[in-house]
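Sharing a structure, written as structure tokens. Questions coming.
Here the complex is missing a single protein chain, while all its other protein chains stay put.
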Amino acid sequence: QGQPGSGAARDQIRAVGSSTVYPFAQEAVGLFTQTNPGMKAPIIESTGTGAGMKLFCAGVGSQYPDIENASRRMKKSEFDQCQANGVKEIIEVQIGVDGIAFAESNKGPGYSLTPKLVYEALAANPYGKGPNKAKTWKDVDPSLPSVAISVFGPPSTSGTRDSLAELVLTVGCDSDPAMKALKDSDEARHKQLCTQIREDGAYVDAGENDNLIVQKLAANPDAVGVFGFSYLDANRDKLNDIPLDGVEATYDAVASGAYPGARPLYIYVKKAHIAAVPGLKAYVEAFSRNWNPGGPLTRRGMVAAQENVRQANADVVTNLTVMTGDDLK
Amino acid sequence: MADSETTTPTKMSARNVNVFYGEKQAIQDVSIDVDLDNVTAFIGPSGCGKSTFLRTLNRMNDTVPSARVTGTITLDGDDIYASGMDVVQLRARVGMVFQKPNPFPKSIYENIAYGPRIHGLASGKAELDQIVEKSLRRAGLWEEVKDRLHDSGTALSGGQQQRLCIGRAIAVEPEVILMDEPCSALDPIATAKIEELILDLRGNYAIVIVTHNMQQAARVSQRTAFFHLGRLVEQGPTTEIFTNPREERTKDYITGRYG
Amino acid sequence: MADSETTTPTKMSARNVNVFYGEKQAIQDVSIDVDLDNVTAFIGPSGCGKSTFLRTLNRMNDTVPSARVTGTITLDGDDIYASGMDVVQLRARVGMVFQKPNPFPKSIYENIAYGPRIHGLASGKAELDQIVEKSLRRAGLWEEVKDRLHDSGTALSGGQQQRLCIGRAIAVEPEVILMDEPCSALDPIATAKIEELILDLRGNYAIVIVTHNMQQAARVSQRTAFFHLGRLVEQGPTTEIFTNPREERTKDYITGRYG
Amino acid sequence: MTAATLSTPRAPTDWRGNEMRRRIARRYAAERRFKLLGLFSVLLSAGFLVFLLVTMMANGVKGFTRAEIALTVDFPRSPILLDPAALKTNPAQVLANANLPSVVDQAAQTAFGEGGERFVSSGAVVAVRDAILADPAILDRKVVISVPASEGIDLAVKGKGSAADEAIADRLDEAGLISTALNYRFLLGSDGTDPTTVGIWGALKGSLLTMGITLLLSFPIGVFAALYLEEYAPRNRWTDLIEVSINNLAAVPSIIFGLLGLSIFLNTMHLPRSAPLVGGMTLALMTMPIIVIAGRNAIKAVPPSIRDAALGIGASPVQVVFHHVLPLALPGILTGTIIGMARALGETAPLLMIGMRAFVASPPGGFTDPATVLPVQIFLWSDEVGRGFIEKTSAAIIVLLVFLLTMNSIAIYLRNKFEKKW
């Protein structure tokens, strides 16, 4: 704990966290400053969800951030840490949805995949039957082209990777009943078998830079890329999306949840700061007022959540409802 | 040509001085006095330790990492190797002209003016100009360089550089002047000028000069010390050393029969 | 002491040579021949251009950015400033000892072995050892350094460095040897050794020596050239220059009356 | 070897013999090869630089311009919500609440038909606001305001857009409604969300402040440390330790400096996060060893005879150092400073740890305000979704290089001035 009030009182909102939420938080800053011309623009720091959680949960006070942007839900361990550090009242707001998209160059062979195929192509040890030996997509499924498996995706340290594991790989994995059963008997083993990705070069960690993956796809027409949906949308002239389960990664499909690779995005706000940091509430409202389909946030590439989700979260914002943490994992 | 020796107060005196470069002993057990009113000449074959000993007199050997000095050397009775000794002041009082001319890579003017400046010897530009001119004149260089005082000191001929360094040393008017072969690169006329300067300085300053030129030693010095293989073989009034040396080796060296 | 002049083939000859340092003219219209069987001495007051002219003879002036040379200089009839001239070979054939000793910061051994190595004069270690020893002996340094051949050349006394540089120059057995005051830091005995070396070399090598020591010029040279203020005032057989100079200035300089 | 072999004079070297000629020819060939290799190296290195610069230029120059659309706004008939009287008292607040976005959208739809609001950028609102502020009288009539085109149109005008956008751009062009102008907002503004309205000044100022702190700390400390180690320090185990640890600091990955800055400056000293002050101090820790190493080598290269000369006329060690050694070593020290500062200027990793990888929408006011710096800005923009950010990234790189050159040119001038031969 620092000296009381040493340094200037904070007149600027500070947010930390996910690089996925970052552009939308930015957009909210623009909307916030437009309607609050006297206020200083909030500072948004892109640290990654986990690192942001660490900063966010370090305590209450002017030297700690007010908001955490998260591309996944807060974990139980993180919530506990927050509580331990005196960050007792946390407001959880789901601001929208992001999809992880599968795409290929528009000169590519025209893949059509399912979570199961993705799992079989990428898992280190598919269904626990020994190391993955598939070299080409054809080895995975005869209907697929006979080109070497080469997937550019997020590194193991990113939230996007978590989503890939959770939304696609685990789903594909659980298509095998034995795996589903394993989940109940040996959860750790299940997790490992279902989410561990092969490390023999078929899957390429391409760093946190999604634009780079886009450009690498253009240079490698046979490769498959995995990245945030908004990047796919912005580069439709270079990329084709790869349908999952026959569903194309369109805006509507992601928004409705029909597309398998959709995940919710959150912001977490410290209630204790709302009174102390000028403009904080207005900034949070900048999200809730603009997250409608067709609104500024979706123009920026975010996918709007379902109507009922939006409504529920708008209420959270108005009432400043504090989360309990009971249903966290 | 040398005056007879006059008995005068001792300015510097060395007692049982040894100098080592690492393991190697370059000076062995040298004891000698430098008088105020006499010019002392150090002679001896190349490599015998003249420069080394000269450098012990103003502690320039401190700058050679491997060098180590034992024994006592006093200046006006104060031990210059005592821990309380102020080496900077010592060197200001005991000036030195090095064997290899080493002008600063600055202008000729700045080379001379440097000493007076750091010692605050001139109260203004005019006085400094005067000091520079006087020093260059005394070193016999003024006529050659007066039109290009602001050229670099390193763009001079060998002999000019040597005279520049002499001028630089006398510009601060030290009490003792150590000159290591100050005329080695000079022609007879320039040499004569420097010798004149030495005779001029004598009386007010204690002067030590290293030379290989016996005639020069005989001309300018009143006392001579002959070094050989790191030892002080013989010292005494110049006339005596040159006319009637006690040691065989001295005689051999002076008559050029040595070897 | 000087031999009488013998008529011998001209090794190098300079015609109407001018040297400029930037705007400043350091050498004016000098024409002179260097013979194979004669030792040529350059004398003249400090700063008159001796070193400058000497450096034009093996194109060492090329390394001074501001220096510019006009006129022609030939070696065995070939213009050394011609565009096709091979400077490397020229400098190998025309060796030089500089006025300020400049040993390489290498061991004594390596200093001497440097030239023979680059020119491939030794076919093996043994031969190289032999060349080193012989060169050091001829330069009169062997006895002093034979036990510490692997010490640095810069840790030698001034005179030792000078002899090291002489040894280095003769180790490659050049055809012409230019020596800029090779004995300035040497005692009479060492000087005698070098003079002996020069007389030894004479006949096989063309030798030019710059000196301020008239006696030395008289002792070792057969031809003498007197420079003054960048001009070649007079040249001729040494005996003639010293006994019967044509020019007043020469006479004044030689008798020490100049100034 | 015998005395006999030594006394017999060796025959003069046969310089013009065939063997010697061949040898010299060989040596000359080696010489030529060596020189060519040198030339080749210089040209290759310079070639890389030129290639990088040309690529940057080609990609980035257009980032300094923007397409502007002449938008006809009929204020009396627009859905503007404001009281012209209140405009005089508190214009900023009034205009903020004036529903200008709808005004712009409606005007665009009127002018260009359905979907026309997509032709203009979100910065159009700002242009309209500025126009009203400049002349409130326009609220009573129909005026033409030049507003920035949207990202897609902007790219289309610059020849990099999609086919649909190109068609629109062509249509607008035929109507004489579109023009290209210098994007002054890019030079004067800060980070934003729309590539047509972002600016580099915020990051540039952040870099300026950060580099100022870095230079102020690392240069004197680096030079002093180098001087101490070379001129004063006794040669013993302790100074060897200092020497090795300084050299080693240069090899410490920059991210570790970020961790150190985080734990010392932020967690212990409680300095503000994301501030140029902290960034500068962190980078100074990283730059200092480079200056020390370069400085020490430069000081070593000053010939001892010059120190002797000064000491010999009674200069004190401090005078020797500051009058002679330092000026002669300055070129080398400046080289270290140049490459150290260049590195600091391009560094991102340590700044991530102290919170400078942030979206900062207004230029920092001082050393303790949140700020970002040019390389981080470049890094952030390179990862933006919007295609318009590609040219902005290159434009920002050009700005960074210009900054680098300006920063270096002073040092280079000094270096050339102090370079001496001896």
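By letter and in written order, the chains are A, B, C and D; residue numbering begins at 1 in each of them.
Note that a residue touches a chain if its C-beta (ideal position, glycine included) is under 8 Å from a C-beta of that chain, and two chains touch if they have at least 3 such contacts.
Throughout what follows, contacts and distances are computed from a predicted model.
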{"item": "\"Phosphate transport system permease protein\", \"NADH-dependent phenylglyoxylate dehydrogenase subunit alpha\", \"Multicomponent Na+:H+ antiporter subunit G\" or \"Branched-chain amino acid ABC transporter ATPase\" - which is the UniProt name of the missing chain", "value": "\"Phosphate transport system permease protein\""}
{"item": "Shown chains touched by the chain that is not drawn here", "value": "A, B, C, D"}
{"item": "Residue of A:I13, A:V97 or A:A206 touching the missing chain in the full complex", "value": "A:A206"}
{"item": "Touching the absent chain when the full complex is considered, from D:A70, D:A86, D:L187 or D:A349", "value": "D:A349"}
{"item": "Residue ranges of chain A at the interface with the undisplayed chain", "value": "1, 3-11, 47-51, 54, 60-62, 72, 75, 77-78, 81, 150, 155-159, 161-162, 165, 188, 191-192, 195-197, 199, 201, 204-209, 212, 215-216, 219-220, 223, 272-273, 275-276, 278"}
{"item": "Residues of chain C (touch criterion as defined above) contacting the omitted chain", "value": "58, 60, 63, 65, 88-93, 95-96, 98, 100, 102-106, 114-115, 118-119, 152, 154, 165, 168-169, 172, 174"}
{"item": "Absent chain, residues of chain B that touch it", "value": "86, 88-89, 92-93, 100, 118-121, 172-175"}
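Please note the rule applied: only the chains that are shown with their structure count from here on.
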{"item": "B-D against C-D, pair bridged by the larger set of C-beta contacts", "value": "B-D"}
{"item": "Centroid spacing, where centroids are CA-atom means, of chain A and chain C in whole angstrom", "value": "83"}
{"item": "Chain centre separation (chain C, chain D; CA means) in Å", "value": "56"}
{"item": "Residues of chain D engaged with two or more neighbouring chains", "value": "none"}
{"item": "For the chain B and chain C complex, residues of the former touching the latter", "value": "21, 24, 43-47, 49, 51-52, 99-101, 144, 148, 155-160, 163, 180-181, 184-193, 212, 214, 253, 256, 258-259"}
{"item": "Chain D - residues contacting chain B, complex", "value": "235, 304-317, 319, 323-324, 328, 420-422"}
{"item": "Chain A contact footprint on chain D (complex, rising order)", "value": "92-93, 95-97, 101, 122, 125, 162, 191-194, 270, 272-274, 352, 355, 357-362, 368, 370, 380, 382-387"}
